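I am attaching a structure below and will ask some questions about it afterwards.
Showing chain A:
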Amino acid sequence: MARSPHRPQRAGRRLSDGRSRAIDSALKRRLEATLGERLYGPVAQRHDTTEIRVAPGDVAAVMRTLHDDPDLRFRLLADICGVDTGTTMQVVYHLWSDTTPDWLRVIAADLDRDDPRVPSITFLWKGAEWGEREAYDMFGIVFEGNRDLRRIYMPPDYTSFPLRKDFLLPDDASRSPGMGVRHMEQARRPADAPAAAPRSAKAG
Partner candidate 1 sequence: MSTTPQARVRSLDDPELYVETPATIFDAIPPYPPRTEREAEFYSVREGEMLINLGPQHPSTHGVLRVVLKIDGERVVDLDPVLGYLHRGVEKICENSDWHMVVSHCDPLEYIASMFSELVPVMAAEKLLDVEVPRRAEYIRVLACELNRISSHALFMGWLALDLGGLTPILYGFIERDEIVEMLAALTGQKLLFNYMRIGGVNGDLNHEFMSRLGDWMGHAAQRIEDSQTLINENEIFVKRTRGLGVIDRETALRMCLSGPPLRATGIPYDVRRAHPYGVYPELEFEIPTREEGDSYARYQLHLDEIKQSIHIIDQVLHKLPDGPVMAKLPRLLRPRPGRAFAAIESPRGQYAVYAMSDGTDQPFRLRIHDPSYFNLQSVGLLTPGHLIADTMAIMASLDPIMGGVDK
Partner candidate 2 sequence: MTLTRSWSRLTPAGKIVVPLLAIVVALTVALLLGMVTGIVPAITGAVLDTLEANVGIVRFVVAILAVLLFTIPTAFIVGYLELKAIAFMNLRLGPNRVGPWGTLAAAFHGFKILAKEDFTPTGADVPVFTLAPAVVFLAPVLAFLVLPFAPGLFGQDMNIALLYFFAMGGLGVVGLMMAGWSSFNKYSLLGALRAAAQIISYEIPLTLSVVGLILLAGTLSLNQIVLNQQGSFLDWYVWQQPLGFAIFFIAATAEGNRTPFDLTEADSEIVAGFATEYSGMRFGFFYFAEYVNVFLLSALTVVLYFGGWLAPIDIGAVLHQVGLTFDPALDPGSLGLGLLLGILIVPPLAIVALALPFWAFRSGLPFWKALVVGFLLFNVIAAGATLLWAVASFEVVEGLLWFMAKTYVFVAILVWMRATLPRVRIDQLMGFAWKWLLPAALVNLFVTALALIVIDAVKG
């Protein structure tokens, strides 16, 4: 990633809460032990967060192990959200467990932009239902297994997904060219609207 051209920051200490915190390497080892082959990339650790990447297919299995494994015990879902990185879609889960001081960030990476599909985790956390509904409403990510996947903020006849990077706000918001995945959202697709190039593809 190109280093952004700006004056070097004053070298502040690692963490903003006044004392540097030992990165929880034990957690990294436990994760690699239990998940091993399912990890999509290296376990990255920065500040107080441990980050693992997972293929969209086995999100359910990974979440099940994280939730049930006795020495991981990630009982609490801190956050679930969708991200559009310009080239691919991602679903980011943040989990908390009393076994480790870090947040665990699970990224379901490389979802296809035209048909983003991820298995839903409402079987573990029923509270994730609205989080998934918002991700669908804003990005069009379909969560298979979510009993009630419909728009939560936008009016029902809205045909596009506002937080996608290729979303543009034409005069009549409900006719934006963004493709919908549900039959209703394909009803209107003005032919001649040009698809603007995504703004920047740097944040991988």
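Inclusion criterion for the candidates: all candidates are chains of the complex that A comes from, given by their letters.
Note that a contact is a pair of C-beta atoms (placed from the backbone, for glycine too) under 8 Å apart; a residue touches a chain by one contact, two chains touch by 3 or more; residues count from 1.
Please read all numbers here as calculations on a predicted model, not as lab measurements.
Trainee: My understanding is that every option belongs to the complex but just one is in contact with chain A. Which one, out of 1 or 2?
Mentor: It is 1 that touches chain A.
Trainee: Could you list, by residue number, the parts of chain A that touch candidate 1 in their complex?
Mentor: Those in contact with candidate 1 are residues 1-4, 6-7, 9-10, 12-18, 46-49, 51, 75-79, 81, 83-85, 92, 94, 96, 98, 101, 103, 105, 124-131, 134, 138, 147-157, 162-163, 172, 174-175, 182, 184, 187-188, 200, 202-203.
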